[in-house]
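Missing here: one protein chain of the complex. Every other protein chain is in place.
Let's look at chain A:
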Amino acid sequence: MSLAIAPSRPPAFAAGSAAVASQVAELQARIRGMQTTRIDSHGLPTSPGVAELLPGGVLRAGTAYAVLESTTLALALLAGPSAAGAWCGVVGVPSLGVEAAAAAGIDLDRLVLVPEPGDQWLQVTAALADVVTVVLTRPPASVSPAEVSRLSSRLRQRGSTLVTLGDWPQSEATLRVTDDRWMGLGDGHGYLAARRVTVAVTGRTLSGKPRRKQMWLPDSEQAIRSAGLAGVPTVHPTRHDEAAAS
């Protein structure tokens, strides 16, 4: 490896530090690409809107993904496997909106919730990862590196995928929702109808700057899809007539 990253010229001779930095980044990416080559990793079925975000275009079995700032996006990651018949588990998220899970495309018949694992978070998550395909969890504030690597090896062994709401040290990719824009709500009228976000993806196999994608989360038909450049419908604020007194 040391041969591969040895610069062909002495650093002092470099034209500028920027050129060196880009070269180093490129070489680091090559190393990472070699390290992550695994024969046994297979992809889980992934819904098309989400697949574009992920490195490699699939949700990889036996790995972890971190989702920041958005529960809906995390649910969208679960939707693909669930629609294909896999079981999903949710650990330590007592505030999960079940209706939103169903709207994202998760089959509630194959969804198991453990809202309060208490101080047994690691054991419960590991036990659930043994039997279900995807586990969505909010990790506690203090997870030791030893616990992380134990859980990661368990995931690799069982071929199940972890989606965390919050940072996870050994994640395959980190998806962060930035630039959150809601459509349909005006100044005293309308209702929340659609949401357009920018998702910034950083990952172990992605080098340098985060990859950015525009997404509807969801669009006005409540479908989660990527927002292409063309055909961006604008949703005008509408009167909310249905929510009358009952």
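FYI, a contact is a pair of C-beta atoms (placed from the backbone, for glycine too) under 8 Å apart; a residue touches a chain by one contact, two chains touch by 3 or more; residues count from 1.
Operating definition for what follows: contacts and distances are computed from a predicted model.
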| item | value |
| --- | --- |
| Candidate names "Carbohydrate ABC transporter membrane protein 1, CUT1 family", "DNA polymerase Y family protein", "Formate hydrogenlyase" or "D-inositol 3-phosphate glycosyltransferase"; UniProt protein name, chain not shown | "DNA polymerase Y family protein" |
| Full-complex contact with the absent chain, from A:Val58, A:Ala127 or A:Leu206 | A:Ala127 |
| Hidden partner chain, touching residue among A:Leu59, A:Ala101, A:Val134 or A:Ala173 | A:Ala101 |
| Residues belonging to chain A that touch the chain removed from view | 69-72, 75, 87, 94-103, 108-109, 111-118, 120, 123-124, 127-128, 130-132, 179-182, 184-195, 218, 222, 240, 242-246 |
